[in-house]
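For this depiction, one protein chain was excluded, whereas all remaining protein chains were kept in their positions.
Chain lettering (A, B and C) follows the sequence in which the chains are written, and residue indices restart at 1 in each chain.
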Amino acid sequence: MTDLPRPSRRKPDTAIYERMESRVRSYCTAIPRQFTRAEGAWLHDSHGGRYLDFLAGCSSLNYGHNHPVLKRALIDYVARDGIAHGLDFHTDAKAEFLDALETVILKPRGMDYRAMFVGPTGTNAVEAALKLARKVTGRQTVIAFTNGFHGMTLGALACTGNEGKRGGAGVPLAHVSHEPYDGYYGPEIDTADLLEQRLADGSSGLDAPAAFLVETVQGEGGLNAASAGWMRKIAALAKRHGALLIVDDIQAGCGRTGRFFSFEEMGIRPDIITLAKSLSGIGAPFALTLFRPELDQWKPGEHNGTFRGNNHAFVTAAAAIRHFWSDDAFAADIARRGDLLGRRLDAIAARHGMGTRGRGMMQGIDAGTGAMAERITGIAFREGLVIETSGADGEIVKVLAPLTIDDDLLAAGLDILERAVNEATAPTYGVAAE
Amino acid sequence: MTDLPRPSRRKPDTAIYERMESRVRSYCTAIPRQFTRAEGAWLHDSHGGRYLDFLAGCSSLNYGHNHPVLKRALIDYVARDGIAHGLDFHTDAKAEFLDALETVILKPRGMDYRAMFVGPTGTNAVEAALKLARKVTGRQTVIAFTNGFHGMTLGALACTGNEGKRGGAGVPLAHVSHEPYDGYYGPEIDTADLLEQRLADGSSGLDAPAAFLVETVQGEGGLNAASAGWMRKIAALAKRHGALLIVDDIQAGCGRTGRFFSFEEMGIRPDIITLAKSLSGIGAPFALTLFRPELDQWKPGEHNGTFRGNNHAFVTAAAAIRHFWSDDAFAADIARRGDLLGRRLDAIAARHGMGTRGRGMMQGIDAGTGAMAERITGIAFREGLVIETSGADGEIVKVLAPLTIDDDLLAAGLDILERAVNEATAPTYGVAAE
Amino acid sequence: MTDLPRPSRRKPDTAIYERMESRVRSYCTAIPRQFTRAEGAWLHDSHGGRYLDFLAGCSSLNYGHNHPVLKRALIDYVARDGIAHGLDFHTDAKAEFLDALETVILKPRGMDYRAMFVGPTGTNAVEAALKLARKVTGRQTVIAFTNGFHGMTLGALACTGNEGKRGGAGVPLAHVSHEPYDGYYGPEIDTADLLEQRLADGSSGLDAPAAFLVETVQGEGGLNAASAGWMRKIAALAKRHGALLIVDDIQAGCGRTGRFFSFEEMGIRPDIITLAKSLSGIGAPFALTLFRPELDQWKPGEHNGTFRGNNHAFVTAAAAIRHFWSDDAFAADIARRGDLLGRRLDAIAARHGMGTRGRGMMQGIDAGTGAMAERITGIAFREGLVIETSGADGEIVKVLAPLTIDDDLLAAGLDILERAVNEATAPTYGVAAE
Partner (left out) sequence: MTDLPRPSRRKPDTAIYERMESRVRSYCTAIPRQFTRAEGAWLHDSHGGRYLDFLAGCSSLNYGHNHPVLKRALIDYVARDGIAHGLDFHTDAKAEFLDALETVILKPRGMDYRAMFVGPTGTNAVEAALKLARKVTGRQTVIAFTNGFHGMTLGALACTGNEGKRGGAGVPLAHVSHEPYDGYYGPEIDTADLLEQRLADGSSGLDAPAAFLVETVQGEGGLNAASAGWMRKIAALAKRHGALLIVDDIQAGCGRTGRFFSFEEMGIRPDIITLAKSLSGIGAPFALTLFRPELDQWKPGEHNGTFRGNNHAFVTAAAAIRHFWSDDAFAADIARRGDLLGRRLDAIAARHGMGTRGRGMMQGIDAGTGAMAERITGIAFREGLVIETSGADGEIVKVLAPLTIDDDLLAAGLDILERAVNEATAPTYGVAAE
């Protein structure tokens, strides 16, 4: 019989956070617990409670918490005084990571890309991608998409759609045109056609773009999944107009949608790919910008960063790649589990007249409003399930369970989610509380 | 008797890097070795060579490589399944870090600041600082200084002086005015006075600034050290004109110049402080933006980032703070060692009509030209000393040894440096090679 | 019997232009004559030729060349030493203009607006409008439309769609989002609805706008005419989202589309209106920005300009307003003549499978391609008709005859145009020339 969550009923002492940490913090407000330990899909708090983790570090923990293979690799490396910080020095850890990337990931997929180690966070991978695209094309405008999310530093933030995030910039965010994503205007209008018309029109006011920056599934934007057909159109459009195609695979990549890259089955070949989140496997900061070798027009040091070589992350990332991606078993498992997930979500949603969104192990329920979604996740948390929302209004309840989760635990979590939707939508909701 | 460096004579096989890594890499070109292991001030390569490390991850390894206390803390934490990745969740590791920061660092210095955990790299700490300053003041222009270096993402890059770095942006870098740093126009001209005149003049074209962003010692810019008097003037100017004072202490902080913060003895109190590099102690990615509590006007999630809580770094950072900063012994030791360093560098420089630069354990020799500095560091590397240059033309040979280095090893490294300067400046230089 | 054009066959001596005038000149290349005299719809050249003017200074000569009433007023004013240049001093000429504007134009239409005298050219009226909208709303983004044309100075150019014009900026053109104009995506898609969706969506990446800047008929953009319904939707959208509605009536206003303002019959009331071109009546430089009194939040001198009070233009503008707009006769006449024009153009176009565009006395034929349109205007010029093209590809042959043209002359000009279309589209075109 499956272990079940056992949430603790007590809030932790948060005085140190109130006193010392900026109010910019957010998740800890909705999930007011102090966590001390985690393995697999489980989070343990300081009062002995345990929670199923359907957030997984926003897809940074695709292999679960503290996977034993990765733990072992890291401990061994630290214990033997492996290089922790090496700027961009050659290290055996880096060589091993590059070898794993080449032989396990790229070569079998027929992909020829250069790896650029950037500052260890997704936004930095995006900034490097944007710089390179602008440098190579000599153009400045980047086409990003409605509901896209790409990071918080100024270059990446300009490509992010969310007005709350954008408002933090304090300066105007320029050099980006936000175009409607696949399906934005409903099923009747093909937004790639709209974009094509404007690009082809010398009087549209849309300047010739350096790049298209696109997610195949918009993680923060509400699990909108682009169709393969639309992605191919976009890729062709970019090519025809001399723009580079950047796929931001930070949230949807590393297996989240089924294969290592989220676009593998779409028949496209991006010019530039950004990776981060689950790349290190263990949740350590690590980001990577990949590009076609011909685009490698950087001068030495032109984009750098103190932590651009996080050797601890090299070690766990190489171990994760070899452990999970050396054959097709893992991908098949994700596909199977993603189907399970999809069927359960469809059933839950259908019962309440709701829709579902997403693809693979990156699916969710459209609760209609942010208020309803928050009600659902609040009930779920009370029952021991950590799950969060996304979308412009926070209206999507987003399942981001570890890809490695046991079927039983996945089912247990979805049972909780189902009960939460039932309760949240019941006419009697909130009555007992009064 | 002190161990001496024992450089290996063979270059490693770099085929994997040539094939797979972007040409943006830089240090590994000047130091063509593959490192496999490091402790304290020593780097070991794949051919059995060992090198004294006077670069120390550009000041990211102030406590040396793999300090046993930090290693132990990290291994224990990983072994017990401590949270590796927690977004901005409360964790025991974070609470412990905040407590160490508060009780060991801030309180004894009478400092009341909020901590904002940003993406784990210096540029992100700077971006967050700039956003906050612009948000709080409602102004857009930031005053940065000649030769300043603040990072590579667009917001921070706009504040960076170096044209090579700036050229990578691909878009114009706006909303920043670069003003002359202390001593920029020679000893006769007080650049703070020049700035004051322009700020006070409603027709100078200099818009009212949101912030001044300044380093007390410019690490990348050539070890220019601002005087306490100039810093106080700048601080007063900022206050008088409604701008926030941001001290970027990423390279000069964490003890590099003698105390935990580089400005402690200057009688100023910045509004915002950025930290990164040596903050985690072990070289793990970690960055922090501190600000006065009244400035904490963020909305939840307004600036976020996947890796904004690097719990492994919390663990080592807390351990480092408690181990090194609980009493004054370490600061005293740095002061003493910095004096040793300064005296040796002055002597070496004087013999060759060169000058010295910098402060504390962040000092160097002005070799006059980048070519001469590169010649010196090249010879030093041949002899087993890893040392690098900085400055607009790379003309400064920069000693960034671990703060914890034994006096004997420091002396051994400086001996190599001395011989390198002698050889590089000898009239017969290069003759033997022909 | 109507006088007919009598084109001269000789090109003038252009050595002085070749030697002394920048190659930026354009119309004089297609119309290689030197003009010396003009009245009504006639242009006379230096070799005794005469031409019908269907360009009319791009709608700057709605009352024809040198209308006797305006000529008289100007000569008298100059002869009596009237103020020519008065900065923004009060002058009797300005008072008389303001009185004519108030009593003849604004009051009868129930319009309450303040007049701002800006630098005497359309682009300056637009720059002032943009500044005011941004100042009043505290926002920066302006929504402009595909194929819009608003001027060449940086603020106005950013709102202009044409890539050739934009390319001259030399800096990125920011703070403007170019949205699809009425009918841009064909008759099935209501572009106002698309815009509404993006404005209502907090994650669309479209920042809250300060203003919508729109022409009711896009003169340079190809005579695209917005429907009244679309304009009302746009006006309502602007209001709902806190943006100001700026109607750029520089080319379509002053009677060109039938009434003094081009939007009179549309049931909208813009917040800001820009006027120039035919405002002075005689073709003298004069521009005006009108706005609702509540928006008059300028500080004295906050936007100024040496020639912001062109008193010669005040004189002719007042005379023109009183002469043409004191009753409805002129508007009725334009309506009648516009119908004549439309019917002839429809007939010509239909015969060749072409379409027509525009409204009132601002109509033209869509020749399909710029090459065909240029062929047509070239033949027309050979026959003594000065007529030009517009549109993204220059594909629209644009009739901008004086509004005061005799019916006979209008017919004569259209006869030439008809023959030119016939000849240009004939299978034998160009054969004779070989």
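The criterion applied here is as follows: a residue touches a chain if its C-beta (ideal position, glycine included) is under 8 Å from a C-beta of that chain, and two chains touch if they have at least 3 such contacts.
Bear in mind the structure is a predicted one, so any value in this text is a computation, not a measurement.
*Asks:* Out of C:A115, C:A228 or C:A335, which touches the unshown chain?
*Replies:* Final answer for the missing-chain contact: C:A115.
*Asks:* From the listed residues A:V171, A:A252, A:L290 or A:A367, report the one that touches the chain absent from this view.
*Replies:* Final answer for the missing-chain contact: A:V171.
*Asks:* Among C:A41, C:A156, C:V217 or C:L341, single out the residue that touches the unshown chain.
*Replies:* C:A156
*Asks:* Of the listed residues C:G301, C:G353 or C:P427, which contacts the missing chain in the full complex?
*Replies:* C:G301
*Asks:* In the complete assembly, which of B:P7, B:G40 or B:G148 touches the absent chain?
*Replies:* Looking across B:P7, B:G40 or B:G148, the contact with the absent chain belongs to B:G148.
*Asks:* If you put the missing chain back, which residues of subunit C would it touch?
*Replies:* Residues in contact with the chain left out: 12, 14, 16-17, 19-29, 31-39, 43, 46, 55, 57-58, 60-61, 65-66, 71, 74-75, 78-92, 94-95, 98-99, 101-102, 114-117, 119-124, 127-128, 130-131, 133-135, 140, 151-156, 158, 164-165, 167-171, 174-175, 210, 250, 276-277, 282-285, 289, 291, 296, 298-307, 310, 312.
*Asks:* Since one chain has been left out of the picture, which residues of subunit B touch it in the full complex?
*Replies:* So the residues of subunit B touching the missing chain come out as 140-141, 144-148, 159-164, 166, 172-178, 180, 184-185, 189, 194, 197-198, 201-208, 221-222, 391-393.
*Asks:* For the chain that got dropped from the picture, name the residues of subunit A it touches.
*Replies:* Against the left-out chain, subunit A lists 171-172.
One rule holds for everything that comes next: only the chains that are shown with their structure count from here on.
*Asks:* For the Cα fit of subunit A against subunit C, please give the angle of the superposing rotation, nearest 5 degrees.
*Replies:* In degrees, rounded to 5: 180.
*Asks:* Using only Cα atoms to place each chain's centre, name the chain farthest from subunit C.
*Replies:* Of all the other chains, the one whose centre lies farthest from subunit C is B.
*Asks:* Can you give the whole-Å distance between the Cα centres of subunit A and subunit B?
*Replies:* The separation of the two C-alpha centroids amounts to 31 Å.
*Asks:* For subunit B and subunit C, what's the span in angstrom between their mean Cα positions?
*Replies:* That pair's centroid distance is 59 Å.
*Asks:* Quick one: which residues in subunit C touch 2 or more of the other chains?
*Replies:* Only 172 qualify.
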